[in-house]
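One protein chain is absent from this view; the other protein chains keep their places.
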Amino acid sequence: MDAATPAALSDATLPPARTFGPPLLSVDNISLSFGGVKALTNISFNILEHEIRAIIGPNGAGKTSMLNVINGFYHPQEGTITWQGKVRKQMRPHQAAVQGIARTFQNVALFKGMSTLDNIMTGRLLKMHNVRAPETGVFGLDHLLRYGSAALDFALQCLYWGPNLKEEIRQREFCEQIIDFLEIQTIRKTPVGKLPYGLQKRVELARALAMEPKLLLLDEPMAGMNVEEKEDMCRFILDVNDEFGTTIALIEHDMGVVMDISDRVVVLDYGRKLADGSPDEVRADQGVIDAYLGVAH
Amino acid sequence: MMQSKRIAFWSVAPLVAFVLIGFLLQWMASQGIGFFDWWFFSEVAATGLLVGVRYSLVALGFVLIFKASGVFNFAQGSMVLFAALTFVGLLGFGVPIWLSFPITLVVMWLLAVVIERVVLRPLVNQEHIILFMATIGVFYLLEGGGQLMWGSQVQTLDIGLPHGRIQLFGGNIQLQEFEIVTAGIAGLLVAVLAVFFNKTRVGRALRAVADDHQAALSVGIPLKAIWVIVWTVAGVVALVAGITWGTDLGVQPTLSLVALKALPVLILGGFTSIPGAIIGGLIIGCGEQVGEVFFGSLVGGAIQDWFAYMLALVFLLFRPQGLFGERIIERV
Partner (left out) sequence: MSATAGLDTFPKYLRHHAQVHAQHPAIREKDLGIWQGWSWQEVQGEVRALAAGLAELGLTRGDRIVIVGDNRPQLYWTMVAAQAIGAIPVPVYQDSVAREMAYVIEHAGARFAVAEDQEQVDKLLEIKTTVPALECIIYSNARGLRHYTQPFLLAFATVGERGRAKLKADPAWYDREVDQGQGADTSIMLYTSGTTGTPKGVVLTFDNIIKTAQAGIDFDHLTIDEEVLAYLPMAWVGDHTFSFAQSYIVGFCVSCPESGATVMQDLRELGPSYFFAPPRIFENILTTVMIRMEDASRLKRRMFKYFLELARQVGGKILDRKPVSASQRLLYKLGELLVFAPLKNTLGFSRIRLAYTAGEAIGPEIFEFYRSLGVNLKQLYGSTEASVYITMQPDGEIRSDSVGRPAPGVEVKLSDSGEVLFRSPGVFKEYYKNPTATAETKTADGWVMTGDAGFITPEGQLRIIDRAKDVGRLTDGSLFPPKYIENKLKFFPNIKEVVAFGDGRDYVAVIINIDLQAVGSWAERNNVSYSSYQELAANPKVADIIQGHIEQVNRDLAGDPQLASTQVQRFLILHKELDADDGELTRTRKVRRRIIFDKYKTLIEALYDGCSTVHIETELTFEDGRRGLLKADIAVCGAKTFPAKGTAAPLPQAAE
């Protein structure tokens, strides 16, 4: 983007040493299998607040499965997941979203017929009052009340008037800040199905950010991008982490990228944990070198 | 931009079509085929439009569910019947209208909840065709269940809609008051739904679910709650359709067959478009009436029975996505 090299900047411009909070999420002894085929075996690691955590491994190592476990798409047969110090019971993806876990997908899961702005606005659904999802699947009085108030809210929404309009404007403002942040003003009104792949990935990130997540899961955010797009994406990931303090867990294939931007790396291979530590430690681990880094890439 | 162009087109095109067909008929009359009078022609067209609004209403129920869940709800017709039967049945018990309407609404909501729990949830992530088959099951259940509860004899439905005729343009055009009122109600409902779908956040959630289930889940949209909402809304639409059609035809098992008329409307308008359902309904309602009255004698009558399907066939040949259907955007 700009021509300035970091070396030219004086030390004062470098970010202060990175500090992390307590574990935001930890997985302990997680095992997951599909009809006898083991996808994950006895995996344990944690993600600290404010850190950028990478999950790497060769194809089929179970990286995406791990992400799916974290955000509730899969339910592990064994092990526990602790979220913000509390053991989490089995939950569904939308409940994970309610708790503050947002994610992007390897193959971009956007609402293709909707505009960029509308896509990002869907990320705000949980932040708007009254649309909160029922946390349990049982219908009771609780639900009747909920739907009752929802019906009233409906009516107001249909009139596009009153507190709802204000709410809509407030949310739009928030989305605009994200649009500004990710520099996608030009495509605000474009149906995302028409956008090139690199931009779709960026819109997907924008939608995840709109959820103001505590934990952001990125599934191969740079897959299929050219060098320049990758650099942009790296910058955005670092900026997000820096500006909003968002904790990020990402899966990535491009080793260079992972080592550059992550604080700690966990390496998976055939569903088992191979190594865990800082990029330098991982790079030096003999097991990792044999399984992954040693392979010409 | 696109929007305003479309609005401009759809406000001009019908007028042009009206005038052109008028001239055609006039010319035919001058050749000794049938007879023609501009006032009479207008009256027939207007009657057709009013019937068309009610077609739209039924079609709308299909569109809502199809858009949000990708399921073609075969049971929509029986929902119309079920709603009308419930409503009439409640009236039969002496429940006043103002109370039986909300009670029926609650029944439709309960129905939606049950369908979601019993039919949709177990079949989640199955092929669309399987869900479609399931709705056929629902169709028979509702049809049978409704008649079991409320009987199968023809019941008249009178909620006090006016029955006179209204004179317009110095009596040159006469229309049924009842048809105008029902069209008005239907129109209002359609307008509310259109706003709801396009402008509100629940509407946005519905569109999101229709577009991509996985992504919708990940932004925290509860799929099941959305399905309940959609089926409830479809139930409300069915109730209004049931009341309007029931007043006209009487509440009887064949009421569910009005759903068959909704199929060509859908093909014309596109399965995913609310404006499409509206305009499709109007075109078919109007086309049927005009065809029946002015061309019926040429082909021995009964145009009303097949006109809609023929039009749908033509559309399937030349514009399978319908007038407003979403063209599939695919990057090559």
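Per-chain residue numbering starts at 1, and chain names A and B are given in the order in which the chains are listed.
As a working rule, a residue touches a chain if its C-beta (ideal position, glycine included) is under 8 Å from a C-beta of that chain, and two chains touch if they have at least 3 such contacts.
Computed from a predicted structure; not experimentally measured.
If you put the hidden chain back, the residue from A:E78, A:D239, A:D260 or A:D280 that touches it is A:D239.
Across A:D28, A:E49 or A:E176, the single residue that touches the chain missing here is A:E176. Of the candidate positions A:E228, A:D260 or A:E281, contact with the unshown chain belongs to A:E228.
Of A:N29, A:N107 or A:Q185, it is A:Q185 that touches the chain left out of the display. Against the chain not shown here, chain A presents residues 1-5, 8-10, 12-16, 172-173, 176-177, 179-181, 183, 185-186, 188, 227-228, 231, 239, 242-243.
As a working rule, only the chains that are shown with their structure count from here on.
Chain A and chain B have CA centres that are 42 Å apart.
Residues 71, 73, 92-94, 97-98, 102-103, 105, 109-114, 118, 121-126, 128, 131, 133-134, 137, 139, 147, 150, 154, 157-158, 160, 164, 168, 191, 193-194, 196, 207-208, 211 of chain A are the ones touching chain B in the complex.
Across the interface of their complex, chain A is touched by residues 109, 113, 192, 195-196, 199-205, 207-208, 211-212, 214-225, 326, 329-331 of chain B.
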